[in-house]
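Below: the structure, in structure tokens.
Up next, subunit A:
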Amino acid sequence: MVVATRVLSYRQAINEALRLEMRRDPTVILMGEDVAGGATVQHIEQEGAWGGPLGVTKSLVSEFGRQRVLDTPISEAAFIGAAVGAAVTGLRPVAELMFVDFFGVCMDQIFNQGAKLRYMFGGKAKVPMVIRTMIGAGFGAAGQHSGCHYSVFAHMPGLKAVAPATPYDAKGLLIAAIRDDDPVMFFEHKMLYDMTGEVPEGDYVIPIGKADIKRQGNDVTIVAISRMVHIALEAAKRLSADGIEAEVVDLRSLSPLDEDAVLSSLAKTRRLVVVDEDNPRCSVAADIAALAVDKGFDYLDAPVKLVTAPHTPVPFSPSLEQYYIPTPERVIAAVREIV
Partner candidate 1 sequence: MEIPRERLRWIYERMALIRAFEDRVAQEFAAGKLPGFVHLYAGEEAIAVGVCAHLTDRDYITSTHRGHGHCIAKGVDVKAMMAELFGKATGVCKGKGGSMHIADVDKGMLGANGIVGGGPPIACGAGLMAKTLGTDQVAVCFFGDGAAEQGTTHEAMNLAAIWKLPVVFVCENNLYAESTPWTYHCAAPDIASRAAAYDMPGILVDGTDVFAVYEAAGEAIARARRGEGPTLLECRAFRYYGHFQGDAVSYRTPEEEAAYRQRDPIQRFRQTVLSQGLLSEDELDAIDTTVQHEINEAVRFAESSPLPPPEDCLTDVYVSYPVEQLAFRH
Partner candidate 2 sequence: MSGNHRAADDAPGVVGIIANPAAGKDVRRLVALASTFDNQEKVRIARRALAGLAATGVRRVYYLPDSFGIVTRAAESNRFNLDLEPIPVPCTFTASDSEQAARWLAEHGAACILTLGGDGTNRVVARGCREVPLVPIATGTNNVFPYLVDGTIAGLAAGLLATGQLDDTCLEQRPRLEVWIDGTLVDIALIDVAVSRERFLGTRAIWDPNTIDQIIVSRVIPGVIGLAAVAAALSPNPAPTGAFVELGQGSICVTVPLAPGLVTRVPIRAWSPLELGAEIILGQRPCTLALDGERELRIEHSHHVVVRLSGSGPLVLDPRLALREAARRGCFLSPFTSAV
């Protein structure tokens, strides 16, 4: 079967995933601050105003109406909690936590309620909700709008966490997340929204918990997350000019983790660099390193290297922010240390 593809942006791919799932399943609803925008303002009641602060959910309200595309007050605890309650009673809500940095005001509802209900209730409850949230530095948005923080969520039993790096993966993973019966954190990197790529029409699913080899290579494995996949690919391209062939593994899912993908790549290359934009302490990168030493020790011919953000908040000034974000140069330097 030939499936038609078009070039879509990461933003459009996410929008399309939401649209297709809302068409397919009337229990899917969208809620969050300004996801339509302008609620009750008469002249935009039908088409919405913003469609999210960066336009990701634009025009969904005109197809699905205000009953299913719900602008919320700036009450993350209330509406994230309402998503939990709606999920446990039969809807499939997709809630938008505008920036992941805002988790502090609603964390109880995510990790004490949404993540733990099923377990505490002895398996009687299902919480099929998705929390879409923006991550990442590079926008000059400073300390409270630029973090990644996905490691916090990957740490929590009961939650799944995915972080797509391409439009194709964004669409397929979001559809999977909406159909999943567990609560899924869906991390969208704000610097990727305008990135374009081939995206098939119609619906398709990328299984949660499956990594993707974005580039084949035999000399070193570079495991990367979200936007860092592109940094890793750029580094790999430059290394290739020097005869070093890196294999780039896009984790895609942070919880569960595709351990096999990491370990089998490591078995092939025997060297590992992890690139992660999150803070390093207790991070996904550190977890991958632990996995390598625990289950892949015999494969390792060199120490595992981590290329991460520093252990600081995200700074504001461009010079500082550029220093904060891992670069291809830092990845190359790390690779050169062990190859």
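Quick notes on this one:
Keep in mind that, in the parts below, a contact is a pair of C-beta atoms (placed from the backbone, for glycine too) under 8 Å apart; a residue touches a chain by one contact, two chains touch by 3 or more; residues count from 1.
Candidate selection criterion: all candidates are chains of the complex that A comes from, given by their letters.
Computed from a predicted structure; not experimentally measured.
Candidates 1 or 2 all belong to this complex, yet only 1 touches subunit A.
Listed in rising order, the residues of subunit A touching candidate 1 in the complex are 27, 29, 67-68, 70, 72-73, 75, 77-91, 93, 108-109, 112-113, 116-126, 157-158, 160, 180-182, 209, 256-257, 259, 294.
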